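To keep things clear, I will list the structure first and then write my remarks on it.
Only a portion of the chains appears, each positioned as in the full assembly.
Think of it as A, B and C in the order they're written, each chain with its own count starting at 1.
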Amino acid sequence: MDPPPAIELRGLVRRFGERTVLRDVSASVPAGATLAVLGRNGAGKSTLLRILATLLRPHAGEVRVLGEALPARAFAVRARLGLLGHDPLLYRDLSGRENLTYHARLHGVAIARVEDVLEAVGMRERADEPVRLLSRGMVQRLAVCRVILHRPSVLLLDEPLANLDPAATQLVAPLIGRASGATRILTSHDPQAALAEADLVLGLEGGRAAFLTEPGRVDREAVGRLYA
Amino acid sequence: MTTYGRGLRGLALATVATITVAFALVFFYAPLDADQGFIQKIFYLHVPLAITALCGFVFGGLLGAMHLRTGDRRWDIRSYVAIHMALIFGIGTLITGGIWAKASWGHWWVWSDPTLTSFLIVLLLFCTYQPLRFSIEDSERQARYASVFAVIAGAFVPLNFIAVRLAQAYVHPRVLTLTGGNLPGAMRLTFLVSLVGMALLYVTLWKYEMAAKSTRMQVRALRRALLGDDGVAPLKRSAAPS
Amino acid sequence: MREERAPGSWRTTITVLRKDLLLELRGLETVPAMVLFALATLVVFHFGLNRDTVDGQLAAGVLTATLLFAAMLGINRLFVAEREQGGFDAFLLAPVDRSALLVAKALALFVFLAVLEVIAVPAFGLLLLGTSLGPPLLGLIAMLLLGDVALAVIGTLVSAIAVHTRARDLIGPIIGLPLLMPALIALARGIGPLLAVHGSSWPPARWVLILALYDVVFALLAYAVFDFLLED
């Protein structure tokens, strides 16, 4: 038998008030694979990621992450999950090091790991300045640190490379790229780049899955229609 | 379908009958109070209102707790209606009490009575229920927070009465001693009938409002099923769940 | 549909508390505002009442009201950083018991209040009080600490409720004030005799008991419902 998929959605529905943002979305991502989620602004990509991250609860349908059903078993998956969203989730008045130390404590990770991840994204020298004073790309580097601190096996990446310079993009590739070995769900507004990175592509349109297939089989028109 | 409609007519008739009897007793049977005269008859309106309101608040808290336990939104709506009705009764208490106070003490408000003061505190607390609901956009969160509020505030009702009663040096009421029966028999009977009438009125109003709400919800659900999401006009912003 | 609870842990509470105190030290946002507000209120009362000293129940009332309003300032700020800087989400993403956040916030507020009192109460004694604080000091401290627990627990609860509302700066206080009322009454009445000229040195047992019971009941209530306030 196949190993169980790392992520499984069946008939997922999520509303905000009267607006149904996700309706009947189903997908299944094998462990170690990368799913790219495409769709226009407001298609529900971030919402999907936040549901998988246990921050939002689904209104209907079945969601399983690492075999655990959400939201009931949310606490069991949090330790193995990293979310990089639009917001860096760092306290602006604390330094990068202080922020990461806080997260290391919350996740029960050795504090020494903070130095390692800072080193990995090239932020050791600037780690003692308040986040508020850093450039946007530096903040994004720290956000990457926050996400990988506890070595999650599922990465939820919402436009992870926004604001990163080419050098930083290189640096973070082993951390949140395919080389990380994690199961990844990835959103991007560059369909070409996303297709190149992914094993599976999910196109969201009007809250529904317009297509779900391998990158090789996605036809250009289908992608074009997403953004029409 | 709407289970709230069932039995509503019978209940309404019973309510009307009981209240009519109560009124008849108040005006034709209960003796005139020796000190206060006719104005004392407001007692039969005032006190049942107060008791029903307080019970309604606690009832709302219990319904809120059910919502939190089950996650079923309908409990929240029930809780909302219960608190809403109790609030109306509570304001009725305040008004009838004020009238009575003006007539018999010459002031609209006095602090000296612990029952009064604790009632005011409870009412102040529940008056925040609507603003709280109003200022949360997400309807699910609105329901959840309202239920949390209902639970806390419901528990607060008895706690507050105990604390305030202890705080006041002289204790002169009454409600809790009512059952002890320091009322003359005729008054007592009249009072009890009024109380039952008021409680019935509360239940009737609650059921009526629930029936209206659930009908409206079903209509919306049907429209949505027929026309899709976009066929249903968004609700006006409102504190009332629907 | 409720989610099962992660194993609770003191470690988490301490972590969050430490972060909160660090943020406070960095920004010096809350405690100084509380302290200065309290001092200003005392000065206002001093000049406003046009009395050199107060004692007994009046003194207790002034002190209670002053502490209450200073506490309000702290309560209002309690979750600001979490809301504006993504702290809520960051916390919710961690595999920890959610009520640790509540406990940590209540502890932080308690610490803030204690610091406030360490400064404001002696100032009150100097500026306004007609009697000496010496004899009833222990009783006073006990009552104030019990009062702080009520303020911290109820304050945390209401600001957790208010933080996701639009009119948060108003919703918090208007829910909080009635809920605090019994505790405030007990506090004011309890310290009244302590501040009287030739007053007693220990507060009436009745008020100590009421306050303590109120603390316990609300701590339990808050703990029971807090999870619901963090879900989304």
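We adopt the following convention: a residue touches a chain if its C-beta (ideal position, glycine included) is under 8 Å from a C-beta of that chain, and two chains touch if they have at least 3 such contacts.
Since we're looking at a predicted model, the values are computed, not measured.
When all chains in the structure file are tallied, the complex works out to A x2, B x1, C x2.
Everything that follows uses one rule, which is that only the chains that are shown with their structure count from here on.
Centroid distances built from C-alpha atoms place A farthest away from chain C. Of the two interfaces, A-B and A-C, the higher number of touching C-beta pairs belongs to A-C. Taking each chain's centre as the mean of its C-alpha atoms, chain B lies 32 Å from chain C. In whole angstrom, the spacing between the mean C-alpha positions of chain A and chain B is 49. The centroid of the Cα atoms in chain A and the matching centroid in chain C are 39 Å apart. With touch defined as above, residues shared between interfaces to two or more other chains in chain C number as follows: 1-2, 231-232. Annotation for chain A: no residues touch 2 or more other chains. Those residues of chain C whose C-beta lies close enough to touch chain A in the complex are 1-6, 11-12, 15-16, 18-19, 22-23, 26-27, 81, 85-87, 89-96, 231-232. Per the touch definition, chain B reaches chain A in the complex via residues 137-139, 229, 232, 234-235. Across the interface of their complex, chain B is touched by residues 16-20 of chain A.
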